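Contents: one structure, followed by commentary.
Only one protein chain is missing; all other protein chains are in place.
Labels run A and B following the written order; every chain starts at residue 1.
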Amino acid sequence: MLETNDQNRVRTLTLNRPEALNAFNNPQFDEVAEAFLAAREDDDVRVVVLTGAGRAFSAGADLSEAGRTAKVVHGFGGMAHIIAEFPKPFVVAVNGLGVGVGATVCGLADFAFMAAGARLRCPFSELGLVAEAGSTMTFPALMGRQKAAWMLMSSDWMSAEQCKDMGLVLDVFPDDVFAEEVHQRAAKLAALPPGPIAAAKRLINGPEIGRLKAVIDAENAELAGLSGGPANLEAVTAFREKRPPDFSTL
Amino acid sequence: MLETNDQNRVRTLTLNRPEALNAFNNPQFDEVAEAFLAAREDDDVRVVVLTGAGRAFSAGADLSEAGRTAKVVHGFGGMAHIIAEFPKPFVVAVNGLGVGVGATVCGLADFAFMAAGARLRCPFSELGLVAEAGSTMTFPALMGRQKAAWMLMSSDWMSAEQCKDMGLVLDVFPDDVFAEEVHQRAAKLAALPPGPIAAAKRLINGPEIGRLKAVIDAENAELAGLSGGPANLEAVTAFREKRPPDFSTL
Partner (left out) sequence: MLETNDQNRVRTLTLNRPEALNAFNNPQFDEVAEAFLAAREDDDVRVVVLTGAGRAFSAGADLSEAGRTAKVVHGFGGMAHIIAEFPKPFVVAVNGLGVGVGATVCGLADFAFMAAGARLRCPFSELGLVAEAGSTMTFPALMGRQKAAWMLMSSDWMSAEQCKDMGLVLDVFPDDVFAEEVHQRAAKLAALPPGPIAAAKRLINGPEIGRLKAVIDAENAELAGLSGGPANLEAVTAFREKRPPDFSTL
């Protein structure tokens, strides 16, 4: 479900469950985590790009799989920790719609790019849940606390141009040349000497990794407390009953 | 002097001393502080909006009242601490001119909005004083250190568009629909489930509340040292004598 392609010392990881809009389930969290661990050790890999197959980037965590926790090795939290500690440049290529972790993963990237037609959405509040993947720390740092809080609380869709203006992604390219433009930038980084690039990433990110991992854990603790709670149940029930949720009595 | 209006679970607090351009005096600091404490406990209040009556938002601390410290319960510092700790979304609606704390309070907001014709100004240096309400921490985080230092040191007026570009306010609306546009956004937040919204605010703001309160205290200590000092006296004297202040010999 995760395709791997190496070119010009750039490893491209492609989420490939287009029938589920590349939603993450538990096996996929583990697969991505293992892919980062492998890329870390592989001297032929200098940059990792994460993108999606088909028209979506990722629809987020697959709620239909919730509860099926058997065989989890790293899980969502483990994957987020491994990405936070990844010592080489990590590029997120948002080729299409991104929802939930399909949006918040941009905050873990060294560089995120977005196709002009792509959109991002963080529907946590609407689902009775809360933001994750370190986004409550990375988003305020990238865009300021007001824009971050609005994006993480409001559940509004954000266009590619809005995401660029806010600083969540570095640049936006037309859909038809998107993959090529991203690869060109990743290859540029991969042609630079790996030692100095790793030193730069260590200096820029290093002092914050411990705090980022603690934030990821704090978010997951809040998520665990909210999951299955009254707001989350009302959201799920309303979805099944095809009506808007009513949180007025909570 | 503080009007309270509840609608759609949004509590709107309106500074209502239009004859003084809604300047804060000591009773008003206490009144606002008490209003936040009451809103915190009231389950029917999910979002608080602070705005001003008439054409001004707030002309800042009322200097004509300086020294009349009798009957202070919370005071300026206490109010700032209480707002810093407020656990529900806090929206600042800058309906007209804002000066001093009428500008710096935007840094304490989760979301600030500004009417197109409004302007903000931080005339601390010109008055021989220094910035407060945590703005020496919140402004650099919102807009970067250079823009923040210029706004907090230069005493320049900033237009609504400038404030939006810098990230001090989330959005700007035409004056005639301003109150309505702000209420719509506040009501949107108030319709979302309160537990998940509180969790989001806790994750985003929580880790910084202790530091923010320490910064508020450090600013107030600097203010106390400067108040009545030579620069402040020259500013006050020049104002009375209707001449520009001369700080060249300080």
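Convention: a contact is a pair of C-beta atoms (placed from the backbone, for glycine too) under 8 Å apart; a residue touches a chain by one contact, two chains touch by 3 or more.
What you are looking at is a predicted structure, and each value in this text was computed from that prediction instead of being measured.
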item	value
Contact residue for the chain not shown (choose from A:A38, A:V73 or A:A199)	A:A199
Of B:G144, B:G210 or B:G228, the residue in touch with the unshown chain	B:G144
Residue among A:A35, A:A109, A:L152 or A:A231 that touches the chain left out of view	A:A109
Missing-partner contacts on chain B, residue numbers	124-131, 136-137, 140, 143-150, 152-155, 215, 218-219, 222, 225-226, 229-231, 234-235, 247-248, 250
For chain A, residues in touch with the removed chain	9, 89, 109-112, 138, 141-143, 167, 169-170, 188-189, 191-197, 199-205, 207
